[in-house]
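A single protein chain has been omitted from the complex, and every remaining protein chain is retained in its original position.
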Amino acid sequence: MTTAYFDHNSTTALKTEVLEAMLPFMVKQHGNATSRHVYGRTARAAVEHAREQVANAVGAYANQIVFTASGTEANNFAVRGICNNLAPAQILTSAIEHPCVSRPALTMQAHGWQASSIQVNGDCNIDMAHLQKLLQTPTHLISAMLVNNETGAIQDIAAAAAIARQHKAYVHTDAVQALGKIPVDFFALGVHAMTVSSHKIGGPLGAGALVLDKRIDIQPLLYGGGQEKGLRSGTENVSAIVGFGAACELAVKNLSAFDAHTANLRHHLEVGLAKLKAVVFGYNGLRVANTSFFAFNNIEGETLVTALDKAGFAVASGSACSSDSTEPSHVLLAMGVPEYLARGAVRVSFGLSNTIEEVEHFLLTLKQELTRLSNLTAIAA
Amino acid sequence: MAYSDKVLDHYENPRNVGSLDKNDPTVGTGMVGAPACGDVMKLMIKVNENGIIEDAKFKTYGCGSAIASSSLVTEWLKGRTIEEAYAIKNTAIAEELALPPVKIHCSVLAEDAIKAAVADIKAKQSAKATI
Partner (left out) sequence: MERPPIYLDYSATTPVDIRVAEKMIPYLTEHYGNPASRSHPYGWTAEKAVENAREEVAKLVNADPREIVWTSGATESNNLAIKGAANFYASTKGKHIITIATEHKAVIDPVRELERQGFTATYLEPEPDGLVDLVKFKAAIQPDTVLASVMLVNNEIGVIQDIEAIGDICREAGVIFHVDAAQATGKVKIDLASLAVDLMSFSAHKTYGPKGVGALYVCRKPRIRIEAQMHGGGHERGMRSGTLATHQIVGMGEAFRIAREEMASENERIRMLRDRLLAGLQDIEETYVNGDLAHRIPHNLNISFNYVEGESLIMAIKGIAVSSGSACTSASLEPSYVLRALGRSDELAHSSIRFSIGRFTTEADVDYTIRLLKDKIEKLRELSPLWEMFKDGIDISKVQWAAH
């Protein structure tokens, strides 16, 4: 059975061009980028080329890119690294952050910090008035994501950063879900630090980066050989970094095609979903084109996702990282979605490889499954 | 580290390697640096009665840039007066060899070696004059 992969926000297939760029560094060019012989220098040159590619994709300078092993690491590095070099004050994270931002923020409470949460409205957008109110308390760092992984809601980070700067607070944004879906410009956003990740944009797992305003005094998470100008020790993962660089270049090149293609697919999907009386979360707000997060009254999400999987559709019932838990999505709860509806949530996230036929087939399957499941529910009742 | 072509040339084909007779009254010796610092340069010059350097030889324990710096100055010294030799500045050596900032000390050492060798020959000459 062929499976339609509708879970691109969780991880994406590696692009062929990216694999081709990586292969020489997976076997043949095996230098340690710190070594001074030709093997090492070849590895170093490849890492620095990738640094340029990442910088170009996000409107930053190459010397502002600190490579990490993942987006999670970059987020931990940003939140804990910036706080650890400052006197305790308030740290703000939005209510819809990924746990790899909100949990590091919570750990700062043990060091005398006050961690508070910025509310969002029903469309999954940061409540700027609430942000203003929270900033009455002295605040040193604000972390808010550029695009939400579950709903696809785009945040006005530039506006939030402008407000934050008035209050002399640093701003970090997790742009992992934004890169490749909307234009991302570090300088235009006016933030001090920004996280990007390779595997969300057709690059390999194992590489991420923190884009960093180097005037910020940040404490490393990892100490050792002094790589990345002392900010991130550990032998560079050359092949993954090379893949990340290549993926960044492609992501920017394909941005408008990605947007047009997935917008078309989603339009098709959501017209069909409306007929099936689905609730689409964040529908009225600004969203990235590829994501649709929806639920049906009286249908349990986990059951539906399992049924869809059996029918050959890979979708998510929440963010992949928290799929372990049976808790309803914290993003939906923050938006004020009632718990019974949040429990039914299904996320579809498209990529360039998906087709209209897959979407039509999906809608057909969905209709059948909904009929079957509501019959079951009716019997049970 | 990338070395300039001139450094590589002097390193691969050092000029005037060797020693002169240190007991010869017309030979001045300059030995500078220390093993613990990673560089020792020994420069020997043979000076004729007109104060012109007829021959120059070196031996250097040190990095490629130190070897190149000392090799280069032996070429420069031949045919010059000891006063002209004394006036050679490290910046000229560094510029000629396109030394990177971390290797500037090699050119400083070469300048020091010239000064030491000139001082030695002058000491020998004045000792001879007193006798």
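Letters are used for the chains, namely A and B, taken in the order the chains are written, and counting of residues starts over at 1 for each.
Everything that follows uses one rule, which is that contacts are C-beta pairs under 8 Å (C-beta built on N, C-alpha and C of every residue); 3 or more make two chains touch, one makes a residue touch a chain.
What you see is a predicted model; the values in this text were computed from it and never measured.
Chemist: Looking at the whole complex, which of A:Q53, A:N121 or A:N237 touches the chain that is not displayed?
Modeler: A:N237
Chemist: Kindly state which of the options A:P99, A:G122, A:P183 or A:G272 is in contact with the chain not pictured.
Modeler: Of all options in A:P99, A:G122, A:P183 or A:G272, contact with the hidden chain holds for A:P99.
Chemist: Looking beyond the chains shown, say which of A:M128, A:V279 or A:A314 touches the absent one.
Modeler: Going through A:M128, A:V279 or A:A314 one by one, A:A314 is the residue touching the chain not shown.
Chemist: Write the list of chain A residues that the hidden chain touches.
Modeler: These residues of chain A touch the chain that is not shown: 3, 5, 7, 10-14, 19, 22, 26-28, 30-32, 34-40, 69-73, 75-76, 98-100, 103-104, 106-107, 199, 204-207, 221-227, 233-240, 305-306, 309, 313-317, 319-324.
Chemist: Residues on chain B that touch the omitted chain in the whole complex?
Modeler: Chain B touches the chain not shown through residues 3, 11, 14, 17, 19, 31-42, 59-64, 66-67, 102, 109.
Heads up, the rule we're going with is that only the chains that are shown with their structure count from here on.
Chemist: Report the inter-chain centroid distance for chain A and chain B in whole angstrom, where each centroid is the mean of the CA atoms.
Modeler: Distance between chain centres, rounded to whole Å: 62 Å.
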